[in-house]
Structures are given as C-alpha cells and as structure tokens.
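The other protein chains are all here in position, but one chain of the complex has been omitted.
Order of writing sets the labels: A, B and C. Residues in every chain begin at 1.
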Amino acid sequence: MPTQKLINDGNAAVDEMLAGILAAHPDHLFRPADAPRAIVARHGPRPGKVALVIGGGSGHEPTFLGFVGKGLADAAAIGNVFASPPPQPAVDAALAAQGGAGVLFMYGNYAGDVMNFDMASELLEMEGVEARTVLTTDDIASHTDRAKRRGVAGNVFIFKAAGAAADLMLPLDEVERIARHANARTCTMGVALSSCSLPQTRRPSFDLPVGEMEIGMGIHGEPGVRRGPLRPADEVVDEIMDALLAEMGAARGDRVAVLVNSLGATPLMELYILNARVAQRLDQAGLGVHRTLVGPYCTSLDMAGASITLMHLDDELTRLIDHPCDCAMFRHG
Amino acid sequence: MPTQKLINDGNAAVDEMLAGILAAHPDHLFRPADAPRAIVARHGPRPGKVALVIGGGSGHEPTFLGFVGKGLADAAAIGNVFASPPPQPAVDAALAAQGGAGVLFMYGNYAGDVMNFDMASELLEMEGVEARTVLTTDDIASHTDRAKRRGVAGNVFIFKAAGAAADLMLPLDEVERIARHANARTCTMGVALSSCSLPQTRRPSFDLPVGEMEIGMGIHGEPGVRRGPLRPADEVVDEIMDALLAEMGAARGDRVAVLVNSLGATPLMELYILNARVAQRLDQAGLGVHRTLVGPYCTSLDMAGASITLMHLDDELTRLIDHPCDCAMFRHG
Amino acid sequence: MEFTTDDLKALFHRLAARMAAERDALCALDGLVGDGDHGIAMEQGMVAADAAVAGADGSLQDLFNAGAKGFLNAVGASSGPLYATAFLRAGKVAGPRPAMPRDDLRQIIAAMRDGVAQRGKAAPGMKTMLDAWHPAAEAALGGAAPDAITAAARDGAEATRTMVAAIGRSERLGARSLGHLDPGAVSAAMVIEDICRALRGQG
Partner (left out) sequence: MEFTTDDLKALFHRLAARMAAERDALCALDGLVGDGDHGIAMEQGMVAADAAVAGADGSLQDLFNAGAKGFLNAVGASSGPLYATAFLRAGKVAGPRPAMPRDDLRQIIAAMRDGVAQRGKAAPGMKTMLDAWHPAAEAALGGAAPDAITAAARDGAEATRTMVAAIGRSERLGARSLGHLDPGAVSAAMVIEDICRALRGQG
C-alpha cells in the first residue's frame, strides 16, 4: 500500500509545489521567464550587490526556497526530490539575481550538488559572471573530517549570515569569507524516528522499525552513526548535545544561536520538549542563548525526527544573525 | 509498541513543552508567578486595552500559545493534551493581561472548553473584571448548524482580526462584534490521513487504515463526515473547496484570505501542492487572494493531514488581517 | 456503621486506582466517538482528587470540596467541571459532618447526578455520563439495593450504544455515534459501582 501523501502524480510533485509556492507568495518570489526551476526574490537583488544563490534537491522545504528574500538568499535553484538541480536552474537563478558584483553559490556538501553547481559555475564563467562556492558542512555525525561532512539544518544560520553580509553590500571576498566562517562555527546532529518516502515511490526509503531510532541520520535518509532503541527525549538530547558541545569547544560565557528542527513529521510539542533540555544543557555549560529557532526549517519529506543545531557566535556573526530578513517562509527583525 | 515520539514522561509533556517555549521565546512570552499554565505576551497588554485571552487543550501548537503577542492575543490558558484548561489558568491569564477595559475569551467551541471558561468568567466577575466570550465555529464539516460547529484552524484568522481590533484600542463591544463577524466569515474543512497518538498512551487514538482518508475529521481525531479511499490531492482539494465555496457564498470579485494548514505530520511540499489547486479553484470562482498562509498553524499532535480555511474578507477584515502582529510563532507586517 | 471521613478517603483512593486500571480501555472507547483521552482525564482527575482528599482535614464536605478542586485543576476538559460540580454538590449533602449514615450515600449519588446535569446542561438520552448517573440516582432515591443501583448505572451506560449523541464532543458524529458506548457513561458506572460498595458497607 503506498504511503499516505496528499499529492497527485509523484513525478509532478516538485512542479506543483512550485506553483503552490508562487501562488502563495507573489510578493516575495517570482520565477524568471523560461526558468521553471529558478526562484528569485522580488526584493533583494540589486546592482552592485553580491548575489547569494542557494539550492539543492526538493523535499527539504522550507530549505531552500523558503530562505529566498531580502536580507537572505537572492535566488534558489530547485532540484527534483532529493536530487541536486542540474546546472541550468543554477545558471538561471544566478543570472536573474546577479548585480555585477559576482555570485556566491551556497549549498550542502553532496557529490551530486558539487558536480552540478561546478558545471553551472563553468557556464557562468563563459558568460563573464564570477561565481564562487561555499559548501555547508555542519552535520558533525557525517564524517570526522569537517570538509567531507554533509550540510543539513545549519544551512539556515549559515545562509543567514552570508545573506546579511551580501545585503550589507560587502564585496564577494568578504561575503565568501563570512560564509566560510559561519559554516565553520555551525554544528548539527539529528535523529530519525521513521523513514521518509519519496513521492515517486511512496514506499519507505529505508527500514527503521518502530521502537528504534537512528542517530546521525542524513536529511535524505542516509544511514547515520548509530541505531538503537528509541530513548526518552532528554537522553536523545544529551547524546546529541554531548557531541555538539565537544565539537564546538566553546568557552563558558560564549553565546550560541540554537535551532531545534523538525525533519518533517515531528510536531512542535516534541521540538519544544527537546528545547527544554537543550536550554538546560547550555545553561550547565555556561553558554548564553542569543536566539532560538524551533520548527520545520530543514525537513526530509515526511520523516519523523529532529535535529539540533548550534552556531557558535562571535560579534560579527551575532550582528549578521540579527540583521533583518524577509523571506516567504522565514522572517526576522 | 508505543508510537514514535521524542518525549519523556507523557504526563509531563505539556509542562516540559512550556519550559521549552519559555526558554526559546523570552522576549515574547512570560509566565506569571504561581500561574504555571498561563502564558502572557511581554508586549501587548496595556492599560485601557481590551485583553484578548485565548486558550484550549495542548497538542495544537502553534495554536494557542504561538499566537500570543503584540497585535494578537494578550495571553493564553493552557490545558492538558486535548483537554480544555481548568478555570484557574484562564483566570490567571485574564488577570495578568487585563488593562481595565474588559476581557474577551476566545476559544474553539467544545463542550469542555465552554464549561471551564464559563466558570472562569464567573470567577472573574467576582473579582470585578468583565469577561465576554466568542466561540470559534469555523469547521463546516462538524455540523449543519453554525453555532454548534467546532473551532479549528480558522482560529488564526479569527483571533488575528479580534487581536488587531483590541490592539487598535477599540472598546470591548467593538472587539466582540468584530470577533463574531470574523468567525462568521471563516470556514474550514480538513482531511486526516492518519491517527494522532496522545503522549500519555502512545497508541493511535483511532484506526485509520493506510489507503484511507477521513474528510472532515476534527483536530482531536473526532470522526469526520466521510471515510473513503485516499484520493489524489486535487480531488481532495476539490471536495473541500466545493463545500467551502458553497458555504461561503462569495460573489465574483470578492477577496479571501487562505490558510493551508498541516495537521502535524504533513510537510510543506504537500501543503503547497494543495495550495496550487486551491489557487486554481479560487481563480475559477473569480475570487481574489489577499493573503495565503501555508504551514502548521493548528495541529493535532502527530496526525497526518491538512485543512483548508477561507476567510471571506470585507474592508474591515482586510484592514485587521493586515494589521501587524509579533508573536513567538507568527509574525506579520 | 457510619460513613466517615476515613471511608471517604478510602473511596477516593479506590476510585483513583480504578481509573488508573481502566485508563487505556476508556481512552480506546473515547477514540471511537471522541478524542481518545477520557481515561487520562479520569485517571488524572481521580488521582489528583485522591491526593487532595488524602491531604485534607475537616468534615465530609471539606473533603468533597478538596476532591472537587483537585480533580478540576488537574484535568479541565469536560470531565473536570462535571465531576468538580458533582463533588461540590455531594459535599453540600454530606455537610460539615465528620460522618454520616451510610444510607446518605443515596443522596450523594443523586446530588452528583444533579451536579453533572446542571453543569453539562444535558438531559438523559443525549448519550453522556448522565445516562449512567440519572438511572443510578433514580434507583438510589427509590430505595433500590446497592447492586441494583450499580446495575442501573451499568444498564444506562450500555444503553448509550443505542443513542445518537446530542451534546458534547461526539454530537457532531450524528448517526455514526450509534453502536458505540459513551466513555463518560462507562466511567460513571464504575464510579457509581464503587460508591455502591460503600453503601453496602464494604468500603
């Protein structure tokens, strides 16, 4: 029996979703003519401004296109479900958003995305547009080597910092430096409680029996670091926070931004229960909380589970995180 | 095997959730001393202003407490999961929020809520505080008689209109009139794709086999009007929109506000697919869309499914819907 | 053998244990016609009432009042105001006495029925807990034996199967409520059964 979804033809899901998004948010977003998979901010792109172009597979909403708007990303390239967009949408998005000061591509570190966006960069170069790339690599469960890690929910903070830098009209070198800096100080780890299922197959992508959880699972259902019996929320948070705090190496008195993220099917009540423990742990560690986001920010279709992200703030990142942004699915300030 | 949830003791879920909410949103919300189940807006309540106090059972987050903030509700009374709060939290919330111009209680029309809030009103009267009540009754699937209908996701628009009226310092009579008017022009209908499960039982509250859907199901899992095979999204939307449009009786050229709401486990991709069809249907009906909200606004724990709400706007409601508000989980303007 | 405050404390203690034991079954019944939480409300309510009563001093009325407040503040929901009002009415009947004749438990049952009816504004036949409380109260006032009162409550609860809900959460079901028991009536019959044990002098 196919999994329970409110969709029509699974192959049309992404395009129908985009139609629904454009219908809901005409004041924020538009789609350039002849670029069906590029979504551009109505306000934001402007002459002399570095264009921040993000993108990746669909199924992570509000990541990526929900973060397109003034003060954050200028445009997004939209892929099929869990599939990097091909080069063309990235080129379309970049050309629609660029203001003569160069383009910064930012996306999660996945082999497919790297190949496609690299091809896009080559194509842009042929058009005389300079494009740089900063990969997000915040998923500490995915590799010991930071450079090989996946990019997951921390995207929202990392994109936000880079988007604020671009909105402040900083030059490409600076926006790139800030993006790398933001990424280096952002750590995420998640836990899955159920499989997602793709709209095209409507079957669980993997098998996670009831009663079990998978710590460190990726946002496409990539296997994580450990599978075991589902534990009470506080113990799950403790396992994740131990790892995040060890990785982050913050000093007492430092400040962080927190994101408690739903992987799709986990509702707010559970996220806030997690956050109660996150706040306790940060307090015990002597860390101050500058801002907390709670909700579905980077999902994995209908997967049940959650992730916790910490961004280790400094003065520069605090200023950028506080900078206003106005996106269809995310607003601040 | 208990259902998959990130919680600790099920009986502690509501209080732990509140702790997580207060930790996440200290700038927006506080809890008065000795009132563990009352949540009050930091900004908003002020002398001479009608206090809008909302409330109901937990498990619908961000309804109710996510809508507490400047420009919307001044306070919320928090019940156990799917259980009206007792009178005391409502009294606590009202006393903390009231500014000498009276209190308007607004909540969904459920027998338990009516009994408890009525008791709260009697207690407030003894304290010399005038309290009136407007019940929300937007769920058109729940009864043919409007006055007997349940209040569901349309709450967000109805509360918003009343909250804007109160924020504009209108007197109690006017705020009450506007609340009734907003309720009368708001219609919702939903569809469930899976059962929710209570944190205390961690068992499906009812049986909805894979492959089936229930049209008109309530946000506590109350049975709906019709159960049948799960249909493609467009057909589900058409069934709901036919009912909403017939009920609303709008004329071509009229304008509406739209809410496509997740019941908890249904992710944004599916909601936007629904909205694509909603927008088509409104266009065919000659109705203009003034604003569209898409996301989890009124949930039913971990239930899969969605609801569609239309508010039939007039000039007054349009102004009130456009009025800014700044809540922990909902911002506008 | 009179019914003392100690007996009343024991009765609340038994009700708490009973509702804890029946919690999941009552939730399952409520899942069919309501929101699936009736067993939780009854357990939390009676456990809180038990704790409040156990910690209270004073007359029978004082204890009933403490139980009412404990139940209400722990629960809310529909059951909270209904049982709180029922206990307050029972307290009025019991009055400021340290003990009362066991036979006064008949008036207690009737007073609880009155409290439920007044608070809920329901009438018998609407498929609510009143459909257990009402026949039990009539039987109690008519001098029926404790077992017959219990049976009247149970039959009343059983009869809700044939009723279409006309009030409360399941009202909107219309004919779909037919064939299902009302969970509040089922739990009421259990409460009444335990009161009747006390009336019999067994607790």
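Note that a residue touches a chain if its C-beta (ideal position, glycine included) is under 8 Å from a C-beta of that chain, and two chains touch if they have at least 3 such contacts.
Remember, predicted model here, so these are calculated numbers, not experimental data.
Though it is not drawn, the left-out chain touches A in the full complex. Interface note: of A:M1, A:M115 or A:A184, the residue touching the hidden chain in the full complex is A:M115.
Only one residue from A:P223, A:G286 or A:G333 touches the chain missing from this view: A:P223.
Contact with the chain not shown here comes from a single listed residue; of A:G20, A:G79 or A:P296, that residue is A:G79.
Screening A:G71, A:P87, A:G154 or A:G190 for touch with the missing chain picks out A:P87.
Taking the whole complex into account, chain A touches the unshown chain at residues 11, 57, 79-88, 110-112, 115-116, 119, 142-143, 148-150, 198, 200-201, 203-206, 218, 220-223.
One rule holds in what follows: only the chains that are shown with their structure count from here on.
One simple way to say how far apart two chains are is to compare their mean CA positions; for chain B and chain C this gives 31 Å. Once the centre of each chain is set as its mean CA position, chain A and chain B turn out to be 29 Å apart.
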